[in-house]
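Excerpt of the complex: some chains, original placement.
Chain naming follows the written order as A, B and C, and within any one chain the residues start at number 1.
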Amino acid sequence: MSHRTLTATGLVAGYERGRPVLEGASLTVPAGRRLAVLGANGSGKTTLLRCLSGALVPSAGEVSVDGARLGHGRRALRAHRQEVQLVLQDPDDQLFSASVAQDVSFGPLNLGLPEREVRTRVAEALALLAVDDLAARPTHQLSYGERKRVAIAGAVAMRPCVLLLDEPTAGLDPSAVAETLAALARLQEHDATVVMSTHDVDLALRWADEVAVVVDRRVVQGEPQTLLGDDDLLRRARLDRPWALTVGVRLRALGLLPDGPLPRDAAGLLAGLPDRPLSDRSTVPT
Amino acid sequence: MHIAEGFLPAGHAAGWTIAAAPFVVHGARAVVKEVRENPESTLLLGAAGAFTFVLSAIKLPSVTGSSSHPTGTGPGAILFRPPVMALLGTVVLLFQALLLAHGGLTTLGANAFAFAVVGPWAGYGAYRLARAAGAGLLPAVFAAVALADLATYVTTSFQLALAFPDAESGLAGALLKFLGVFAVTQIPLAVGEGLLGVLLFRVLTVNARPELERLGI
Amino acid sequence: MTGLAVDDAAWASAWRRRAPGDKVLLCGGLVVTALVLPAWPGSALVAVVAVALALGPARVPARTFARAVRWPLAFVAVGAVTAVVEVGGDGVGWAPDAAAHAGSLVGHAVAGSAAVLLLATTTPMSDLLPALRRARVPAAVVEVASVTYRLLFVLLDSLRAVREAQAARMGYSSLRRSYRSSGALAAAVLTRSWDRARRMQEGLAGRGMDTGLRVLPEVLPSSRPFLAATAAGLTTIVATSAVLA
């Protein structure tokens, strides 16, 4: 895997009741950084990811990789799919073989790789997702969280430069979310660029280097701290403000947090707060 | 290819409706009995109907790249038996007429006779014969599904020939014409549908063994 | 969820609130008229009326109507040409009355298809199925058909999603792989349909599914003016046809 910059320009796509879900949406997936695509249900997050992956051909606009425009031909799509992989939200849409290892081998086999190479890739993908112990298990016996990770492994075995994940943490309990995030961190170490869609603003603030908010059929892209603190934008996008920013801003106003970026999560917030009770502070001169 | 609305003369449309009716009514009776004994089988039968509809929406891969769809009744005939398929197939044809504009209402009887009666019975017959002759599951499935597809289009050709006999060579000539257009071109597609059926059952024998056993396969 | 264009049109049609019985009478009348009258001018009139009603008062999108009618047109074209080709001792040629015969076939079929499509694009299936019950189709059959109608959208969604996932992993990159993927796709949809039926059974048992799947249809009152206009319109078509012929 190596770094590629994936961009979308002026996408019009995904008609619903006579109007496109996206109308002039542009996005740059920064190579090697973590991008969270945020939006309410039905805002067009999935449509955007499907366009980026080549699964959906936009009726206007274009998708390109390192500046090279994605064509509509079979061959162009084939090349694109080796570089960009999309993992759907529902793992059952992606798991159709009897056993985990068989399922993960589906993509590499279709690439026409020799058996030895396929085995290597399957083992590598399973290990990266920490599901190697499930290799011989039938897919229908797995828990939901396990199925989600196996579905990701199926895409990872294609060794894409950019991995697009549609709601990878939806429906997962906290420990499964932590395991998924750890797996994504390992993927990044293997030079894959990871994009995830979510409506969990707290998760996006905690995880992402950059966020793209899908709002009013377009995309607004920027720093998490800036966009997720923009109440007007969040209202239009039907999203909440992350609690860490709400509380962080107030604590900073109270003079309790040091300068610099606001904390992204509870651990960061606690680390920023003073150690001693404030009653000490008011008595002991600093 | 379903016979479009208005294509058959009124007399033929009525005749084929009468011909299909006993089979469909027999299927309806079987369904009513099944539902009376197990109320929850309404859901399983509805799911079977939906599957048949969706199966016919799968594109059959072909060398030429032209797209064509399976009839979808072969696997159903093996899994759910021809009487039930006579009803489910007719329901699916009604839905295809009203949701996709494939086929029609006055031609529903003729289409039902080809798709929901002759196809499933021919396929199921082939399946039983092959199994009785000692064939394995997958060869029997291939024979059944391919034959169900082919028999359907032979029947359609016959229906059209009967309606539009050739001015010079009569019924025989017309049959030759319609078979040439609707059935001979269908042979590769029937083989394709048979292959699809084999691949489907091969996956099912691994992934859904208990369900197959419950259905007596 | 993604739907079917004709079904979407039916739910959005301006005639959605009209009594299904009224629409069945109108469209049934048009179909029968198209079938029994001579193609010119009877069927032609029916076709014009059906298209005008769909695009006019029923406000069906022209694009949807045009796209849907392509299917029957394809069959009609192939079927009509085959019917009027003559196979004789001296090879293949046009039958003596080929043009007139083909015109008649096409006329009947296009008019009939347009009339059925008028019903299909204005009346959702869930309005028509209770009408079947009134036509003395057994309740169990109507209920199976209703479940089929609901589940086919659920399964079509699965079908599209699974196929897309397979395509993303190159599952359709050769004929051989396409067949394998299609087989796995069919199996995935079938096993899901079984799962879904099982889970639905529990979901519905909680609401008392001992007596079947009875539901209360919407009250969509019949309209006298609509029925009167239907009768008058059909009579006019028959009369005009007789005069012109």
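Going forward, contacts are C-beta pairs under 8 Å (C-beta built on N, C-alpha and C of every residue); 3 or more make two chains touch, one makes a residue touch a chain.
From a predicted model like this one, the values you see are computed outputs, not experimental measurements.
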How many times does each labelled chain turn up in the complete complex? A x2, B x1, C x1
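Definition applied: only the chains that are shown with their structure count from here on.
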In graph terms, nodes being chains and edges touches, is this line, ring, star, complete or other? complete
In terms of Cα-based centroids, which chain occupies the most central position? C
Centroid spacing, where centroids are CA-atom means, of chain A and chain C in whole angstrom: 41
Cα centroid separation between chain B and chain C, in whole Å? 18
Hey, what residues on chain B touch two or more of the other chains? 203, 207
Give the residues of chain A that touch two or more other chains, as numbers and ranges in rising order. 96
What residues of chain B sit close enough to touch chain A in their complex? 203, 206-207
Under the definition above, what is the set of chain A residues touching chain C in their complex? 17-18, 50, 53-55, 78, 81, 85-86, 88, 90, 92-94, 96-97, 106-107, 110-111, 154-155, 158
Under the definition above, what is the set of chain C residues touching chain B in their complex? 4, 6-7, 28, 31-32, 34-36, 43, 68-69, 71-72, 75-76, 78-79, 82-83, 85-89, 95-96, 105, 108-113, 115-117, 119-120, 125, 128, 137-138, 140-141, 143-152, 154-156, 159, 172, 175, 178-180, 182-191, 193-194, 196-198, 200-201, 204-205, 209-213
